[in-house]
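Here's the structure we're looking at; comments come further down.
Part of the complex only, each chain left as placed.
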Amino acid sequence: MIKVGIIGATGYAGQQLASIIYTHPEADITFLCSNSYAGQSFSDVYPHYKGILDNTLISADEAMAQMSHIDVLFTALPHATAFLFVSKAIENNVKVVDLGADFRLDDVETFETWYNCKHDATHLLDQAVYGLSELWMDQMKDANLIANPGCYTTASILAMAPALSSNIINKDTIIIDAKSGVTGAGRKPDVSLLLTECSETIKAYGIANHRHTPEIEQELSKVSDADVYINFTPHLVPMQRGILATCYASMTEDLSLDEVYKIYKDFYKDAPFVRVREDNLETRFTRFTNYCDISLRIDPRTKRIIITSTLDNLVKGAAGQAVQNMNIIFGLDQTLGLTMLPK
Amino acid sequence: MIKVGIIGATGYAGQQLASIIYTHPEADITFLCSNSYAGQSFSDVYPHYKGILDNTLISADEAMAQMSHIDVLFTALPHATAFLFVSKAIENNVKVVDLGADFRLDDVETFETWYNCKHDATHLLDQAVYGLSELWMDQMKDANLIANPGCYTTASILAMAPALSSNIINKDTIIIDAKSGVTGAGRKPDVSLLLTECSETIKAYGIANHRHTPEIEQELSKVSDADVYINFTPHLVPMQRGILATCYASMTEDLSLDEVYKIYKDFYKDAPFVRVREDNLETRFTRFTNYCDISLRIDPRTKRIIITSTLDNLVKGAAGQAVQNMNIIFGLDQTLGLTMLPK
């Protein structure tokens, strides 16, 4: 059994991770760390799990001390707060899947500009591999440090990669209009996230400056082997979970919808969690699962393709993908422990 | 007092209209017509109004018979079902505000193609005026037949018109990604609109073929004096009311955000219901009001402008704008009866 430690276990992603690991046939929880709730039990913070996951939450210090007892560390923390944990784990030959943003951007300067802070573990950047297995499976297999992709970015990149890599769209025309449920904003006592403030309304935010933008651009640039700049606009939707990305680009040639579907289905033929499908998508079709659904439309009037993609921001957009990546770096079937059905 | 008849009074737009007219200082309800609920009282269908609006709903036949007793007729019906009422009203010198789609498109063929049905009152198309007073106030003042704009279209056109008319954007690059609450789909017993099916999810629909597309294009073409083709994608959001349109276009020149704000504020300086504002928009800021809020952002990296607009789909997107238009064609202050505050 793989021995697992989770840092940030009481955030929404961390909690989802604990839940998935709990049911995973080849992994066991060694510790759950939450500095804010250290000493309490996990089921005090999430009473759902009373009688199921009553593990006592340990502090950051205790987690550091236990680092040599685990095989893999998951860090699910705000940006720029995972460096110490990750360094310590790597020193102990513990594999790491970091769900935060700290190791996703190859370029330190880009990181420091968009995140407005210093990067304190640049020595680890070289060994970090961007963990989107649908694109980079080969590089990932032997990695010790996986930078788990962001939620918006996973939906966006999986939607655009086949079109870009097959050169059927103009890379300078990409616009991604994304919509997310409120868990995406985290579990923090912020008035703007109260039910009374964010139900019965929708808002755009981070227009032209959201931090997932450079991450999407970096990956799409790799795919298209050229600098890609996009517009990315996130929106907050009054629901708990789910991301829908509506992506627009101008087509470079006159392909039929069937031809484009063929490109997408070929691209994802070995990806068990991508469902390329013909119907209109809804986020609930992937809710609580590790699927990313993708659907295509072409507007012959404007010669644009409109690609929609959906996923559960806490599963394929965070904890599910992290476990998929754990499976991969430990040589297991990537779907192990991830066969949750949609609800 | 203006004597008002409403056809389709028990749909969401019709109900909103009845409510606004009830409190309007210069208008009175003469009849409320609902063929499906004829004989029942309005407050049987909407028990909210018990003791307030207990008017007995009349049938279509009765409404036709009473047409000479009113000054203005509002028709709030599905497309292609208002022709008879509108014709009869016009014959009786009754002014008409049609909240449906039948008189919005100047070109019969465009109507018949997108709506997939025959137009049975083409003789009236010439006198119909598109009722977006922020653009066409002069033409509207003497109109007898107002084609009240659609909800998505109002949000979209008000967002794009200043930019197009001032030539600061490339008219071939417009993409409008719009999000609507569920009242936009009407009050019909459709499984897909059940709370159990459309809460906790978001979906895109009508991609590249939604009927508001040609309406937006027609009006933006008039504004820019050239054929405009756009991409328009509507989404269904789990909330009751509100539309947010996120609009993208490439800028033709290097203007500062302040300069563009100035263009917008000038454009709408006489429009009491348009709030051009600097902050991020949320649909709830305009909920239950006749406001359309507009906010601007420029992405210097991609040289695109991102314009967001919000409104209440049943008020500025339907009944409120209809009353605003009634005020205009009767020579009243356009804000009369429309000073509802946001909630």
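As written, the chains take the letters A and B, and residue 1 is the first residue of each chain.
Going forward, a contact is a pair of C-beta atoms (placed from the backbone, for glycine too) under 8 Å apart; a residue touches a chain by one contact, two chains touch by 3 or more.
What you see is a predicted model, and the numbers here were worked out from it, not measured in a lab.
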item: Given 2 visible subunits, total identical subunits the whole complex contains; value: 4
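Just so we're on the same page, only the chains that are shown with their structure count from here on.
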item: Distance from chain B to chain A - Cα centre to Cα centre, in angstrom; value: 39
item: Residue ranges of chain B in contact with chain A within the complex; value: 175, 177, 179, 181, 199-205, 207-208, 229-231, 233, 235, 237-242, 244, 246, 248, 280-284, 287, 297-299, 301-302, 304, 306, 308
